[in-house]
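Note that one protein chain is taken out, while the other chains of the complex remain in position.
Here is chain A:
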Amino acid sequence: MQTLTQRLANPARFMELSARLLPWISGAAGILLVSGLYLAFFASPADYQQGETVRIMYIHVPCAWLSMMVYGLIALSSFGLLVFRHPLADVSAKAAAPLGAAFTFLALLTGSLWGKPMWGTYWVWDARLTSVLILFFLYLGLMALRSALEDESAAAKLTAILALVGVTILPIIKFSVDWWNTLHQPSTDFTSTVDPSMRLPLLVMAVAFTLLFFAMHLKAMRNEILRRRVKALRTQAVAGRDRLAAQAANHGAAE
């Protein structure tokens, strides 16, 4: 019996399935996002210490969560490419990189904008902030390495190796607030560190952002598959023209 990943190994089947899933995931993300924004602004209180700035948490935490989850997905896809040679693994890794970079950038930016009124500074070189900045540079490195190499197959393998080496940053980010003294608060624990009145909006926004990412990732994968088809067809067309030209030249020489 075929597993789901084996069934999805066929790009045509993936295109068919993703076309059906995309509107549902996008719709669910949209509904949850609107609900989450309503809860964040109108149905949750200001924090007793941070005041209204706590509302930045409802976008900062989902972006920070996605910055790590997306890198985890890229590492998993890279493993799938290098070990199982899954045909869609590289498509997934390539499609996820710019999205992960965008969410990491947003986590850094919103964290900085939250930090200024709370800590009195936009930036400190402490372990959590610095390790997330390294993650952002890793994303940029993955994209730069891929676009620097013309041979797509070699680019895919080298990018996958870099992604797997870079995965070491994830536990460093996660535990940086426990291992070192930092200005950053400890990790958000949904069950104990967040007041129930703020837990629901945060949870809804986190699920909304995650679904939004998956919708964008599916769309980006579909685009990448189409791009590869276009490239293959162009190569096929050029090869066909060259063959015809060679035949015409041989025919002319024979006469």
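In this section, contacts are C-beta pairs under 8 Å (C-beta built on N, C-alpha and C of every residue); 3 or more make two chains touch, one makes a residue touch a chain; residues count from 1.
We adopt the following convention: contacts and distances are computed from a predicted model.
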{"item": "Among \"Heme exporter protein D\", \"Cbb3-type cytochrome c oxidase subunit I\", \"Autoinducer 2 import system permease protein LsrD\" or \"Sigma-70 family RNA polymerase sigma factor\", UniProt-listed name of the chain not shown", "value": "\"Heme exporter protein D\""}
{"item": "Touching the absent chain when the full complex is considered, from A:Trp114, A:Phe136 or A:Phe214", "value": "A:Trp114"}
{"item": "Residue of A:Ile25, A:Ile59 or A:Leu203 touching the missing chain in the full complex", "value": "A:Ile59"}
{"item": "Hidden-chain contact residue, picked from the options A:Ala148, A:Val165 or A:Ala232", "value": "A:Ala232"}
{"item": "For chain A, residues in touch with the removed chain", "value": "12, 15-16, 19, 41, 46, 51-53, 55-56, 59-60, 63, 98-99, 102, 105-106, 109-110, 113-114, 116-117, 212, 216, 219-220, 222-223, 226-227, 229-230, 232-234, 236-237, 240"}
